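Of the protein chains in this complex, one is absent; all others appear in place.
Chains here go by letter, A, B and C, matching the order in which they are written, and residues are numbered from 1 within each.
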Amino acid sequence: MITVLFFAQLREQLQCDKLQLDDYPQTVAELRAMLGKKSPLWSELLVSDTALAAVNQTISHDQVSLNSGDEVAFFPPVTGG
Amino acid sequence: MITVLFFAQLREQLQCDKLQLDDYPQTVAELRAMLGKKSPLWSELLVSDTALAAVNQTISHDQVSLNSGDEVAFFPPVTGG
Amino acid sequence: MTKFTVRIQEADFSLEHEYQAVLAGKAEAGAVVSFVGLVRDFNDGRNVTGLKLEHYPGMTEKALNDIVQQASERWQLQAATVIHRVGQLSLAEQIVLVIVTSAHRGDAFDACEFIMDFLKTQAPFWKKETTDNGEFWVVAKSADQDKAKTW
Partner (left out) sequence: MTKFTVRIQEADFSLEHEYQAVLAGKAEAGAVVSFVGLVRDFNDGRNVTGLKLEHYPGMTEKALNDIVQQASERWQLQAATVIHRVGQLSLAEQIVLVIVTSAHRGDAFDACEFIMDFLKTQAPFWKKETTDNGEFWVVAKSADQDKAKTW
């Protein structure tokens, strides 16, 4: 199982802050594609757009592989400071 | 008349903090040379060495000309901050 | 050994308190550089009354610690403090504090600015502005990305 978190406008637009997936693909890219099948909105925000991904709290590129217990997060470019 | 001030180690080495000169030359360079005639020490510190000069409280190069009422200061490189 | 402090909190912070804390027992500190970021009315025309700051608990602390660690490897630092607030903030309130101490002022300036530039682009915080016309998520600036790349 992996946990998937969403933050900021991504969380608001998807109306989802957390998913737990028993079945998950091998990479971040494949996870984007799998979640994109939920609806055109999910596809737009996770596949076409610039949502960043973090795996286990480290910003990660799309080829990073996923393992059971991982925490994956998707979020927009950060605006702190 | 011009006023000549000395600061920091220059003041200590020359044992002089202030001079008032009724007769003064036309430029900072000539003032250095004139004061250098007082003794080998004055010559070393004002002519040979790196003493900075300020005319009317602005750091000035040796070709700046002198006028009655001017305040000229000689001092070593600054070390504040 | 650099002394690190990283905190995420809703409460306000005190520059003076943190300044005294980094100096405590550090007679060798010659230079202290501090940065404070405040809520300001920074959007064209819209009347900003405040901010809501969201973050990613856990990752935020990790990201900030990583940034401070990188700074301490690039420059000779004695202490570094990063405090970032979250939650609801009003106009003119303090958002973020970075304090860096070093024997050398150049190192302290560079490290403090480096930490802010990477915080702006790497630490998972998101600002939502409260304005007279509703709430709007702040859009990340490409200028911030470009600035972080210059280090």
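By our rule, a residue touches a chain if its C-beta (ideal position, glycine included) is under 8 Å from a C-beta of that chain, and two chains touch if they have at least 3 such contacts.
Just so it is clear, the model here is predicted, and its values are computed rather than measured.
Note that the undisplayed chain, when the full complex is considered, contacts B, C.
Listed for chain C, the residues touching the missing chain in the whole complex are 14-16, 19, 23, 27-42, 91-92, 103, 105-106, 108-109, 112-113, 116, 147. Interface with the hidden chain, as seen from chain B, comprises residues 5, 7-9, 54, 57-59, 73, 75-81.
Keep this in mind: only the chains that are shown with their structure count from here on.
Multi-chain contact residues of chain A (touching two or more other chains): none found. Annotation for chain C: no residues touch 2 or more other chains.
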